[in-house]
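In this view, the complex is presented without one of its protein chains, the others remaining in place.
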Amino acid sequence: MAFHLPPKPTPQHSTATAGGVAEPGHAKPHWLMRWLLTTNHKEIGSLYLIFSLTMFFIGGIFALVVRAELFQPGLQLVRPEFFNQMTTMHGLIMVFGAIMPAFVGLANWMVPLQIGAPDMALPRLNNFSFWLLPVAFGLLLSTLLMPGGGPNFGWTFYAPLSTTYAPPSTTFFILSLHIAGISSILGAINIIATILNLRAPGMRMMDMPLFVWTWLITAFLLIAVMPVLAGVITMMLMDINFGTSFFNAAGGGDPVLFQHLFWFFGHPEVYIMILPAFGIVSAIIPTFSRKRLFGYASMVYATAAIALLSFLVWAHHMFVVGLPLVAELFFMYTTMLIAVPTGVKIFNWVATMFRGSISFEPPMLFALAFVVQFTVGGFSGLMLAISPADFQYHDTYFVVAHFHYVLVPGALFAILAGAYYWLPKWTGHYPHLRLSQWHFWLSVIGVNLTFFPMHFSGLAGMPRRIPDYALQFADFNMAASLGAFLFGASQLLFVLVIIKCVRGGEKAPAKAWEGAEDLEWSVPSPAPLHTFETPPEFHPDRH
Amino acid sequence: MWQAIKSVLAAFLGVQKDSRRREDFASNRPGIFIAAGLLVGLVFVVLVALVAVLAAR
Amino acid sequence: MRTLLVWMAGGLASAALTPVALANGWNMPVGVTALSRDIYSLHMIIFWICVIIGVIVFGAMFYSLFRYRHSKGAKAATFHEHTSVEVIWTAIPLLILVGMAVPATATLKNMYDTSEADLDVMVTGQQWRWRYEYLGEDVAFTSNLGTPREQIDGTGEKGEHYLLEVDKPLVLPVGQKVRLLLTSDDVIHSWWVPDLAVKQDAIPGFVNENWVRIEEPGIYRGQCAELCGKDHAFMPVVVEAVEQERFDEWLAERQQAAEEEASSADREWSMDELMARGEQTYGAVCASCHQADGQGAGNFPALAGNEAMLEDIDWHIDRVVNGVSGTAMASFRNTLSAVEIAAVVTYERNAWGNDSGDSVQPSEIAEQLAEQGE
């Protein structure tokens, strides 16, 4: 299926222009070489999306191993050592291998189309940053087969569990994270360079669609924090292999320092995974409400504010490590304050729908589910911000419920919404309506059945990352496991939808959705391989 | 500069008028907004820290 | 339309289910300390604030979805900003948050006030057990998982307190302010008892403080909350709160028992006695890593047929007494008594087909420990 995406160039659009990217078609290269060496933003976008879908299923299988073991109390299927590797790999793969590359893929496809650019600013770099990913994750997955097993210290890899007490494969884990980090950084540089320099004549910053805005801010966050992650894992590497003691108390280091550094990266990372989602939803809701986005300016400013504040809240992940009272209060206050700009975004989406003309196509369904369920995740986030209460919530399933609500029906649903929204542009066909609806409803039911009971098991006292639990948590866990399998299975429908959509289906016109306004809808569906080689005239009529 | 600070303050709350934003972006001087952002950010940190210190007493 | 009905039915159902769930004990425990009650009420306040905001926001959203359906010919309005409305909906949450921060700050300050404690207990996390030390009382012991291995593997019926039971609970007096000093011997652990609303990380090389004043006698169960490796799920915390008099008696008993244990090292132990005691100690302390069958697992070496160990009994004893630096093998010098060390070494040298016939007397171990001390 991969090889039908995107369509071959159509003659009327591959007009040769000076300085254009390498023309395929002279001598037709082997398809493998074509995909290996492509510098086309649409092809690379597709590669990213296919890669992230693959990783999503691999990470999902790991999650199902975890849920299968947790179906009943007692150890049935896996040993605790392997269980810990599964939870760790699930987290790492989903964060770095599924969600982030999916957003980069969407950016590759849509940012040039939305700003009227012919391609990304640095096409060859673009190819390189993609192909780093399979290397990184191939390496990461291979650690599972190494003696002593793969990483087993959680995706947050707290020292000294991840240094002095780590399996021998940890050096490979660090290497793979380095490679994935370089890929993200290069991708971010490319996106910034594209947005700042390749906008269509007449399009000012303030005319850019919100998806472009949120990605610009996300890219800056990536530039700011990925090097910090690289620094942290380099220190780990040195602690493990060169006898330094950054995080080792025996040599005068401090394990808590690791957590400060990690979360200085980690909290902005959380926003890296949600800001582009805000952008997608801010495109979809106005389209299907047939009404301009309410408070565009506020949205842009709120995004910037959230990004800035994200550097000031990191220690709310560390409320129980024994911070001094003043630090505890500081981080509680800043964390509570970040709820304000986030709330503004939700109010704005609701106000966009108010007095609109609303229809419920699949992208809108996913966007609406995003708004509701992301807000649920936001509420539990607000509860977690209350530091004294966090002494009870911390490291329980309540936290697991919270961040999964933000990341699965949050970030992931936004990605799915984006996919349904732009599939007509990518393939020229509408996705199969019935199947899409089935996919949506089964996903919603599965997600809530999986993660809602986790709130209760957490409050009742179940710690996270345990392969076996006390009997009073059995009901919640059984429900969550059933939900997880339902959710996992229903994602196969998504694959089916994509395959059908690539192969055929109802033809989509250039402007596939009645209320859609941005530049991408001015090029034919499916989008030809080369678009906007002559920059479009941009008329800021809407903004 | 004052204009920029006001815009940044508005950003912190997440509320801004379209017309103001138009003016902001018409100015075409990103440096001043970045400076204002960092300044307001710093003041914000100091302010919250001060509240925390006072509250901890 | 149908879509909307499903949405609303789903929303109503979950809205109705949540209070039911919370009322059925699927909620944070109220607990048995003044602090745990404060925290519980903070939790419920913020919860209801979220519910109210949720009802308003989702209400407005679903009203819009229902009222302004395209299929019903709704025409979209053209407004796209309204500064005063935006200011209002920014200001109100801000005020709510300030209102929330006030009680939260007060509770937090109370939590941090560890001064004037009546009793100090040092809590040390070890992979994968807790060690308790009553400072100034000469009482210290390790608390291991009490659930038998068969229950975990599914070959035995699971008991009522499956995974939340230990061999020796931490006994504390009610009504007294107990200061907990927490640290760790290896990785980061986190000591947590929901009913006491105490959760604090135990960090190697550093000491954390927390405190608790239990109001009602009873048994309170919790577990390690920070991922600490393989048996993270198997290091529960059990606190037994008793009246002061009972506590004093218990403390005296413990002190006496420690003395008796020390003096029993002087007498001659038979092989059977050593093996029986050794099996018990091995099961509680060693089996989680080296496995009940002595076969080891992963990084943990097998003891059955371990030649290095069988060749040299002194080397064997040294490993148990002093541990192995930089590995999960802890030093048991202070954790196990001379009797237990002698018994476990004897057991390891004769179990699982190791049949070396070697045995070591508690008195020899005690002598060795004392000798090293001089």
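Note that the chains are named A, B and C in the order they appear, and that numbering of residues resets to 1 at the start of each chain.
Throughout what follows, a residue touches a chain if its C-beta (ideal position, glycine included) is under 8 Å from a C-beta of that chain, and two chains touch if they have at least 3 such contacts.
Rule of thumb we're sticking to: contacts and distances are computed from a predicted model.
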Margin query: Tell me the UniProt protein name of the chain this structure doesn't show, selecting from "Cytochrome c oxidase assembly protein CtaG", "NADH-quinone oxidoreductase subunit M", "Heme exporter protein B" or "Probable glycine dehydrogenase (decarboxylating) subunit 1".
Written below: "Cytochrome c oxidase assembly protein CtaG"
Next item on the list: Identify the visible chains that the left-out chain touches across the whole complex.
Entry: A, C
Check: Among the options C:84, C:115 or C:270, which residue touches the chain absent from this view?
Finding: C:115
Check: Which of these, A:212, A:225, A:277 or A:329, touches the one chain of the complex that we don't see?
Finding: A:225
Check: Which of A:77, A:122 or A:135 sits in contact with the chain that's absent?
Finding: A:122
Check: Given the full complex, what residues of chain C touch the hidden partner chain?
Finding: 112-117, 120, 122, 124, 135-136, 179, 181, 183, 185-186, 204-209, 296, 298-299, 301-303, 306-309, 315-316, 318-327, 329-331, 333, 345, 348, 369, 372-374
Item checked: Residues of chain A (touch criterion as defined above) contacting the omitted chain -> 18-19, 121-122, 147-148, 164, 166, 168, 185, 188-189, 192-193, 196-198, 201, 223-228, 230-232, 235, 241-243, 246, 249-252, 254, 256-257, 260-261, 264, 322-325, 327, 534-535
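As a convention for this text, only the chains that are shown with their structure count from here on.
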Next item on the list: Using mean C-alpha positions as chain centres, tell me how far chain A is from chain B in Å, no decimals.
Entry: 28
Margin query: Centroid of chain A to centroid of chain C, CA atoms only: how many Å?
Written below: 33
Notebook entry, point to check: At which residue positions does chain C touch at least two other chains?
Noted result: 80-81, 86, 90, 94, 105, 109
Note to self: Can you pull out the residues of chain A that are in contact with at least two other chains?
What the structure shows: 295-298, 325, 329, 333, 337, 340, 343-344
Check: What residues of chain B sit close enough to touch chain A in their complex?
Finding: 7, 10-18, 20-22, 24-25, 37, 41, 44-45, 48-49, 51-53, 55-56
Margin query: If we count contacts the way the header does, which residues on chain A are in touch with chain B in the complex?
Written below: 204-206, 295-302, 304-305, 308-309, 312, 325-327, 329-330, 333-334, 337, 340-341, 343-345
Item checked: Parts of chain C lying in touch with chain A, wherever the complex brings them together -> 3, 6-7, 10-11, 14, 21, 25-29, 38-39, 42-43, 46-47, 50, 53-54, 57-58, 60-61, 64-65, 68-71, 74-82, 85-86, 89-90, 93-94, 97, 100-101, 104-105, 107-109, 111-112, 127, 151-154, 158, 160-164, 186-188, 190, 192, 194, 197-201, 203-206, 208-209, 221-234, 297-299, 326, 328
